[in-house]
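All protein chains of the complex are present and in place, except for one that has been dropped.
As written, the chains take the letters A, B and C, and residue 1 is the first residue of each chain.
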Amino acid sequence: MPYFDYLPHIVLFTVGTLIGLEVSYKWHSEPFVNKKIEPIPLIIALIGGGLIVIYAPLGLLFLGFVVGMRPGYGVYETVLGILFALILWVILVII
Amino acid sequence: MNDILDLNSYIIGHVLFGDIVPYLTPFSLALVITIVVFTIFLALSKPELRSVTRFGEDVVRTTTVGKKEAKFRRFMTILCGVALIGVVTTGDIFNFTLFVSLVGITNVGIFAVVKDTHVLDAAFQYGLVMMICSLPLFGGVALILAKTGTLSLGVLAGIPGNPVLNVGRMLLLVGAVGEGALAPFFATKVEMIRAKGAPYINMMHLSSLMVFTRLIEILFIVG
Amino acid sequence: MKIQKQTKNRILAVLTTLPILIGIILNTPLVISVAILTFFVPPSTYYLGLVLMALPKSKKEEDEREKITFTGY
Partner (left out) sequence: MIYPAAGSMLYMLLELITAFLFGGLLLGLHRKIIARIQGRPGPPIVQHLIHTFKFYIKELTIPETSSMPLYVAIVLALSAVWVLAFLVGPVLLGPFSIIIMCYAVHKVSEHGIGLASGSPYTKMGSTRAVLSATAEMPLIVAPALVFFKTHTLVLSDIINYQILHGSLFMDLPLAAIATFILLLSKTPFNPFGIVWGKDIVSGYKTEHFGVIRGVMMFGEILGFFVLLWCFLTIFFGGIFNTPLTIMLTMIGVTIILGFICALTPMIAPYHSVMIQWIFALLALINVLFI
């Protein structure tokens, strides 16, 4: 099996991180201070986590958005998104 | 040619040349192409202007290799490339040792015209190491010949290893390491490459690493 | 006749990218494709980069380039 089976995953993830970086700099131009969970990235992370189980490249695009956000932002959202994906995977695939 | 096949999966071609059979595997083809490309580029490049700073002075001087000096060193570089092609394509251990010593000689030649005391000192020490190491180099080959009655790598590849061959291999290793200025003797090399003339110095490093990679293959094939 | 640097870079970029494209179309044998990729991927990325570098990114930059002539050290 070739490696480029995962080319869409990698490309979409990279694109997602780039978009995330750009957009989060639009959202936050102030110095990094707050450490609370924001609603919009959380929703995106949850969508990403859900989509990973169904169609992985698209899910990675949304997760990449949260991963790639400005340094310091999007950490909790990422963790929550991955946890959600794990829970969904356990429910759908294993059980 | 079983050991050669184990190393390379297949042989592209070989030249029947009496007892000596030069052969070409994907590995030696890659080596030859690398050496040819490097030799061409190194021979075409002009030497760099070396900036030199000294403690206590607030100036940066640039020096370069003189025209006459560059000419001789370029010639030695090309010769070293030719010797390297011999090292990687030959199918006979005795030829291998001859080419390796030729590589050593050309390496000293590259540095012989540098007008710099510490470089010449280092080159002199390297020359001493080379001369000392030619004893184990040829001695190892003689041992292998005495034990097996052949020097052709194609035949040696099919002969199973035994203690005498192992001693021969160790001698060959010590000899080639000394001739190519490899790991334990690299101290002289580090002193030598402080000289000017980037392309020529780079050839020396290339030669020792190419000898090294080919040496690994030969050590695997013998025995 | 002296060819301009940008034109030369463009020609070289095309020349180094062509073998790869030809190889994809003609489906060359294994050893040849390995050789082509090894020899032509780095130079083609280099020359494509040179061409990209010389393209003006904005109008303002273009004006600046005409103004300042940096001749090196």
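The definition used in the following text is that contacts are C-beta pairs under 8 Å (C-beta built on N, C-alpha and C of every residue); 3 or more make two chains touch, one makes a residue touch a chain.
Keep in mind it's a predicted model, so treat the numbers as computed, not measured.
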| item | value |
| --- | --- |
| Neighbouring displayed chains - absent chain, whole complex | A, B, C |
| Residue in contact with the excluded chain [from B:30, B:105, B:120 or B:167] | B:30 |
| For chain B, residues in touch with the removed chain | 6-9, 25-27, 30-31, 34, 37-38, 41-42, 44-53, 62, 183, 186, 189-190, 193-194, 198-199, 201-202, 205-206, 209-210, 212-213, 216-217, 219-220 |
| Missing-partner contacts on chain A, residue numbers | 1-7, 10-11, 13-14, 17-18, 20-21, 32, 67-72 |
| Touch residues of chain C, complete complex, unshown partner | 20, 23-24, 27-28, 30, 33-34, 36-39, 41-43, 45-46, 48-50, 52-53, 57, 72-73 |
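Following the convention adopted for this analysis, only the chains that are shown with their structure count from here on.
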| item | value |
| --- | --- |
| Whole-Å gap separating chain A and chain B, where each centre is the average of the chain's CA atoms | 53 |
| Residues within chain A bordering two or more other chains | none |
